[in-house]
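Missing here: one protein chain of the complex. Every other protein chain is in place.
First chain written, first letter: the chains are A, B, C, D and E, and each begins at residue 1.
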Amino acid sequence: MDLGPHAGFILASYGLCLMTALILIAWVRLDKAAQEKALNDLADRGIKRARPEDRSSEAS
Amino acid sequence: MAFWDYANPTRFLRFVQAVLPWLTGLCLLFFAVGLYMSFFVAPEDYQQGDTVRIMYIHVPAAWLCMMCYSVMTLSSIGTLVWKHPLADVSAKSAAPIGAAFTFMALVTGALWGKPMWGTYWVWDARLTSVLVLFIMYLGLMTLWRTMEDPIKAGKAAAVLTLVGALNLPIIKFSVDWWNTLHQPASVMRFDGPTIHPDILWPLLVMAVAFTLMFFVLHLMAMRNEILRRRVRALRMRAASAAQPAPAGAAQPAE
Amino acid sequence: MTSWAMALFQRDLRLSVRVGGSALVGVLFFLAVVTVIPFGVGPDLNLLARIGPAILWIGALLATLLGLDRLFQADRDDGTLDLMLMAGRPLELVVLIKCLAHWTATGLPLVVAAPVLGIFLNLDPVSMAAVTATLLVGTPALTLIGAIGASLTVSLRRGGLLLAVLGVPLAIPVLIFGVSSADAAIRDPVPFLTPFLILCALSLIAAVIGPIASATALRFASD
Amino acid sequence: MTSWAMALFQRDLRLSVRVGGSALVGVLFFLAVVTVIPFGVGPDLNLLARIGPAILWIGALLATLLGLDRLFQADRDDGTLDLMLMAGRPLELVVLIKCLAHWTATGLPLVVAAPVLGIFLNLDPVSMAAVTATLLVGTPALTLIGAIGASLTVSLRRGGLLLAVLGVPLAIPVLIFGVSSADAAIRDPVPFLTPFLILCALSLIAAVIGPIASATALRFASD
Amino acid sequence: MFQDLSFTLSQGTALVVTGANGIGKSSLLRTLAGLVALAGGAIRFDGGEDDRPAHEHAHYFGHQDSVKPALSVLENLEFWQSFTAPTAATGFTGDLHKPMGALELLGIGHTAHLPAAYLSAGQKRRLSLSRLLVTARPIWLMDEPTSALDKNSEALLLSLMNGHLETGGLIVTATHTQLALAKVQTLHLKAAQPAEQALEEGFL
Partner (left out) sequence: MFQDLSFTLSQGTALVVTGANGIGKSSLLRTLAGLVALAGGAIRFDGGEDDRPAHEHAHYFGHQDSVKPALSVLENLEFWQSFTAPTAATGFTGDLHKPMGALELLGIGHTAHLPAAYLSAGQKRRLSLSRLLVTARPIWLMDEPTSALDKNSEALLLSLMNGHLETGGLIVTATHTQLALAKVQTLHLKAAQPAEQALEEGFL
C-alpha cells in the first residue's frame, strides 16, 4: 500500500499510538501481577482476608 | 454510572471478571475492522492525501481524552457527595488512561500538523487547551502519588478534578480569545473536511474501538487499585499483628 | 467586617509581617525572576519592552503561587486549623479573609514593586501603569486560586512545587487576560476595557470558587 | 565508588522515586513554566523560537532550585542528618553524593524533557540539541549551587522561595554561559565551544565549592 | 473504628475515657469535636441552640497548643476570644473571664506582653488552656489535659474543671492518670479485634 509522500508521519503516529497503548496495557498487567504477588506474599505469612473471594457471595 | 449497583468491591471484582473477556474481544474486533477500513477502505482526501488517515486515530483519541475527564468528574462527585467507596478508585485509575489518550491526541495532532501546517505545534486555542488538560492529568496523578493515605488523596484529587472541570471551558474560550488577538494570519486554521460517509464510517468504528479500549483498561486498572488497597489494609494488619510470640493476648500496636 | 473577621485579618497580617519577613521574600523572588529573564533573553531593549508585561505577570504568578505553601500549613502544624474548624465561623469566609490578609502582605508589595521593575525592562510610563493596574486587579485572583492548591497540599511537607504545578493550569485564564489587557493598553487599536473587565470578572469568580473549594479540601484534610 | 557511597546513592534515588517522592514534580513544574510563558509572551512562533533556549534554561533553573528545598530538610526533620554527621564519612562527599542522586532523579528528567518542550517553542533540531547539551552539562552545577542554599535554609520552615532567592544570584553565571553557548550553536558566527567549555568549568567549580560550602553550613546547622 | 459505643452524659458530669495506647481515645475526642467524620451513628447535644452542630458547643483542648510564637501572649488569647463563637445552652451558666484575668488566674499574667516564643512548654500549655475561659461553651473536650503540666498547675486545672462542672458544663477527657473530678463517669475502651482496627473496611 502506498501512503504517499507523508508515509513517515502516518506510520509514526500509528506507531506511537500503538506504543502508548502497549505501555498502558503493560502497566495494567504488571501492576496486577505486583499486587497479586503482594497478596500472595501476605497470604504465605498467614495474613488473609476475613472473607475471601471464593466463599459464598451472598454473605457480603 | 453503569456499575452503580456494584457498590461492594468484592461484587465489583466479580463483575469485572465476568465482563472483561467479552469487552476485550469486542474491542479487538472493532480495532481489526476499524484499522482495515481506515487503511484500505477509506479513500484518500483530495486535499490532504493519505495524511487524512491520521484522523482515524487522532479524533477518537481526542474525544476519549475529554470523555475520560468527564468520567473522572462524575467519579469525583461520587467521592465528595455520596462518598462511594468505588468512586475514587474509578477516578484514580482513569487518570493515567486519560493522560495516555491526551498524549496520543497531542502526538498524532503534532505529526499531522507538520505536513499540513508546516509546523508541529502552534499555540492555537484547541491545541493549547488540550495541552493544559494534559498538565492537569499529570498534576492529578502526582497529587495521588504524593499522598500516603488513599482516602485523603482521593478527596483532595476530587476537589481538584471538579475545579479543573470548571476551568477547562474557561481555558478553551479564553485561549480562543487570546489567540485571535495575536495570531498571525499566516498560520492556517483547520476546520475539518466536510464529513463524507466513506470517511465517517471508519472514524465511527475507530471511535467505538477506542471507547471499548478505555473501558477495558479502566476496569482492569480499577481492579488493580482495589487489590492495591487490599494489600495496604492487609499490610497494616501484618505490621500490627502480634509478634510471632503468643498471639493470645489481645494487645494492640504500641 | 464583623469583629471576628477583623481579628483574623489582623492576626494573619501581623504574623506575615513579623515572622521571617515572608512579605519580603516574595518580592525578592519576583525581583530575582524578573532580573534573571534579561540574562537569558539577552539585553535587546526593544524585545524586553515588548515582552515586559509578560515577564512581570509571569514573575508575579510564580511568586504568588510559590509563596502560598504555608498559608494553611502553618495553621495545621500547630493545631490552629482544628480550632478554626470548630470555631463556629463559616470556613469559606475564614479562607477568604486569610487570602485577603496574605494578599495584603505579599501580593500588594508585588504590585508596588512592579513599576520599579518595569524600569529595568524599559517599559514606558503607559505600559507601566497598565501592568500595575492589571496586577492590582489580577493578583488577588492568583492568591485565591493558589489557595486551592495550598489547601490540597496542606498535609504534605513538600508543598511549594506541587502547589505551583496544581495552580498553574487554573491560573492560566487570569494570566491570559492580565497580559492581554496590559498589551491592549500599550497598543492603541485594541480596546483596553474588555479584557480588563474580564480580568475583574475572573477575580470575582475566583473569590467565590477559591474559598469554597479550599474550605471543602480543608474539611477533608482534617480527618 | 565505595559501598557506603553506593548505599547512600541508592537510598536517595529510591526515596525520590517511591510514593511521596518528588522526581516527577520537577519535570511537571518545568513543563508548566514553559507552557505558561507563551501565554504571557503570545503565540508568535518566531519570537518563541528566538527566546526558546532562554525559556528552557530559566525553567530548568527554577525547577532545580525550587525542587531542592527538601534535599537536607527531610533528613534533618527525622534526625537522619545527626546520624550522618556521626557516621564517620566525609560530609563533603556525602553532600556530593546526595546532590548526584538528586540530580539523577530530578535534573536528568529535565534534560530529557527539554527536547520535547523545544517542540512547543518551535525550536529547530540544532537548537534543540544545543540546549539539551548545555542543560546536561549545566544542571548539575545548578543542583550543586542550590545545595548551598538548601543547607543554609535547612533549619527554616519556609525553604522554597528563600532558597531560590539565595540561589539565583549564584546561579546567574551558569545561566549566562548556558544560554550563550546554546545561542552560539544556533547562530553560526560565534564559536560554540568557548562558552560551552566555560560552562563545563563552572560545573566543575560548583562540584568543589558546593559540597564544601554546604557541608560547612550543615555542620553549623546541627547545633 | 468503634463498635457499639454509646453513652449519654447529663449536665455537670465529666466522662473520663481510659484505655491502652492507640486504642482510640484521641480519635473518639476528635470525632466528638467534629474533626473526624462519623462513619455511622450520631452525636446529639440537647438544650443548645438548635441550628448548631454539637461540636460548635465544644472547646477542644488537645495535644497541640495552637500558640503562635510571633504574637504576644495576650494577642494570642485575644484572637481566640474574638474568633471563637460563644454558645448558650439551657442550664449552663459558665462564668467568663477577661483575657487578662484568665492569664492571671493561670499564673502567666506576667508574661502577657512577651512574645509567646519565650514561653516554656508548660506555660504554652497554660496559655492554650486559658482559651477555654474566655469564650463560654458548655462542652469541654480535653485530650490528656495534664500532660506537660507540673503538680501545681495540675491542681489548678482540676479546680477549673470542677468549676466548669458546677456551672452545668460537660467534660469529656481522655487520660492515663487519675483525675479528682466531682461527678465522674468512666468509659474504658477495649480492643474488639485489635488487628482490624485501622483497616479501610470497604476493601476487605
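Everything below uses one rule, namely that a residue touches a chain if its C-beta (ideal position, glycine included) is under 8 Å from a C-beta of that chain, and two chains touch if they have at least 3 such contacts.
Keep in mind that this is a model prediction, so the values were computed, not measured.
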* Asked: Residue-wise, where is subunit D in contact with the chain that is not depicted?
  -> 3-4, 6-8, 11, 14-15, 18-21, 78-80, 82-89, 222-223
* Structure fact -> subunit B residues touching the chain left out here are 148, 235-236, 238-241, 243-245, 253-254
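We adopt the following convention: only the chains that are shown with their structure count from here on.
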* **A-B against C-E, pair bridged by the larger set of C-beta contacts** => A-B
* Asked: Distance from the CA centroid of subunit A to that of subunit B, rounded to the nearest Å?
  -> 15
* If you average the CA atoms of subunit C and of subunit E, how far apart do the two points sit, in angstrom? -> 37
* Structure fact -> Distance in whole angstrom between the CA centres of subunit B and subunit E is 47
* **For subunit B, residues that touch 2 or more chains besides their own** => 8, 132, 135, 138-139, 142, 146-147, 178, 230, 234, 237, 241
* Asked: Counting only residues that touch at least 2 other chains, which ones in subunit C make the list?
  -> 158, 162, 165, 168-169, 172, 176, 183
